[in-house]
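Just dropping this structure here.
Every protein chain of the complex appears in place save one, which is left out.
Here the chain labels run A and B in written order, and each chain numbers its own residues starting at 1.
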Amino acid sequence: MRRVAVVGVGQTKFRTRRDDKTHPELTYEAMNKALEHAGLDIKDIQAIAYGTMDPFDGIYLPERWDVTSGGIGKPFMKISTGGTTGMTTGLAAYEHVASGLFDIAMAVCTQRVGECVDAQPVLNTAVCPIYERYSGAGAISVAAIQATVHMHKYGTTEEDLAWVSVKDHKNALKNPNAHIKLDIGVEEVLNSSVVSSPLKLLECCPRSDGAVAVIFASEEVAKKIRDNPAWVIAETTISDDYYTGDRPDLSDWDTLAIAGRRLYRFAGVDDPKKDIDVAELYSPFTIQEVLELEALGFAKKGEGKNLAREGVTFPDGDMPTNPSGGVLCANPIGATGLVRLAEASLQIMGEASNQVRDVDVSLAHAWGGTLQFHTLMLLSAKKKLKG
Amino acid sequence: MVLKFETKWEIPFIHSAGEHGTKFFEALKDKKIMGVKCPECGRVLVPPRAFCERCFVDTTDWVEVSDEGEVVTVTVTYIKFTGLPDPPYATGIVKLDGADTGMLCLLGGVDLSDWKKVHETFKPGARVRAVWKEEREGKITDILYFEPVEK
Partner (left out) sequence: MKVGIVGIGITEFKIHDEPFYNVAYRAAKKAMEDAEIERREIDSFILGGYDNLGVGRTISNMYVAPAAGGYLRHEIRVSEDAAFALPLAYMRVKSGLSDVAIVLGFGHSSETPVELVELQSLDPLFHRDLKLSLQMGYAMQSFVYRNTFDVSEEDTAKVVVKNRKNAAKNEYAFQKESISEEEVISSDMAVYPLRKPEIAEWCDGCVAFVLAEETTAKRINPEPIWVEGLGWTYDNYFMGARDLSKLFATAKAAEMAYKMAEAKPTEMEAAEIMDLTSDYHFMILEALGFAEYGKAKELINSDLLVNKSGGALCTNAYGSTGAFLLANLAFQLRDGEIDKGIAQAMTGIAQNAAVAILAK
């Protein structure tokens, strides 16, 4: 199988509103940052995979407009899979190169949630109009119902969850691109108002404008571009059936566990706790990091709630997660998955703003839909995980 | 100073329930909740669907399930979002007796101002029953919400 690596990454600053730029201009900004990082020119990019979650930006199929940022005449493909979009776009660009059809491909995602007056009703349109939409379900309630079950089953407390928020916010302070920069402690999180019980305001992600681009290259080309590329070792996605009520146990994100098992088997990961040095997880709500840690094998079932409080997931802990500040501090929804991949790549390259020590292997994750989708990508400083 | 323009998306849709789904909605008029039983895995699926995703076969066996069941989970929303219900409102999943899957729905019939009390009343396993609309139309909103069954 053809070896492919990430050779360049570009992120715009994530803010509530990027009024200074239009949609294609924001895309252009991220693309240029990635090109600069890789020391390439737009003419070197042979194909582009573009992703966004259309409805939030108030422009349907914005790629038609954004293609003007360097995509005209190139093979250009739009990927859209809900919250996982950012990472599935990355996955698609990776497959462009892995197939042998291209040597250099770019994934770019742009999201301007800031132009949408209220994001929740948009998310509500994802919920089935015939059977479920009237229940007012949106992204926050869907995470809140997970929290209710996890708390009931494992005694997870509001304070346990607050620690995840404290960690992510502290990490974001070191990330110049992060949207939310708040130096907070557990008290502030617990005192913030309840949005969808039991989740409070400081346990929920913001909505951010921003764009991100990641450049993938084949082995021979990657070597010429940099001597510290981030090699893609494995990728996978998984899809559950549609209805929220079908999930057998909301305290167990079993679809993520299944995807994780497949990824680890393919990559040759024996023990994720030992083999993986840092993870950028998609947790726009504190409870989801807890579920993700358990599903991915970083904690036993019911024990994920302890990791933040015990410092394990802080940058100097045994299993650092979201050193970038994560989704809790910047959420350009359709682009967020690619930001996870970008940050996970920077950690391998040793160029992340909140760099964790000795990173050889990193994991990037995204979830989407109303809990059904997961996408995972595993990166390494070496071409192969072992040997 | 940057100029800004306001727009709105107002796009009408007429969503078909399909021949299969129509049976479910017609039954709501009679205060009946119908599910389908997969001929292969035997699960009774509510809301009903035309095929079992796991076994990938048509589901044509209709089964009536109870309009009473147990709470799987709940959340109370306190913030107003454009176009969504006025807060506070409780959203949850209820597994009806006879069904193997839960159904996303509204929970109510209690004071929602103290979420901890609501989470206690509607804790996982709590028994609830449907509160039906007086004049039913064959829409999912014929079920107003699920309320606690008094012990």
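Operating definition for what follows: a residue touches a chain if its C-beta (ideal position, glycine included) is under 8 Å from a C-beta of that chain, and two chains touch if they have at least 3 such contacts.
This is a predicted model, so every value here is computed, not measured.
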item: Omitted chain - touching chains that are shown; value: A, B
item: Candidates A:Ala137, A:Ile238 or A:Val312 - the one touching the absent chain; value: A:Ile238
item: Per the touch definition above, residue among A:Thr68, A:Asn191 or A:Asn228 touching the missing chain; value: A:Thr68
item: Selected residue (touches chain absent from view) among A:Gly8, A:Gly82 or A:Pro315; value: A:Gly82
item: Touch with the omitted chain, as defined above, among A:Val6, A:Leu35, A:Val108 or A:Ala126; value: A:Ala126
item: Hidden partner chain, touching residue among B:Arg54, B:Lys116 or B:Lys133; value: B:Arg54
item: Contact set of chain A toward the excluded chain (per top definition); value: 1-2, 22-23, 53-55, 58-65, 67-68, 71-82, 88, 91-92, 95-96, 98-101, 122-123, 125-126, 128-130, 235-242, 255, 258, 368-370, 372-373
item: For chain B, residues in touch with the removed chain; value: 5, 7, 9, 11-21, 50-51, 53-54, 56
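Throughout what follows, only the chains that are shown with their structure count from here on.
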item: Mean-CA-position distance for chain B and chain A (Å); value: 30
item: Residues of chain A defined as touching chain B within the complex; value: 19-20, 55, 58, 117-118, 120-121, 124, 127-132, 134-138, 140-141, 144-149, 152-153, 193-199, 241-246, 250
item: Touching residues on chain B, where the partner in the complex is chain A; value: 2, 4, 7, 9, 13, 15, 17, 21, 45-47, 49, 53-54, 72-79, 81-85, 89, 91-95, 101-106, 115-116, 118-119, 123-124, 140-141
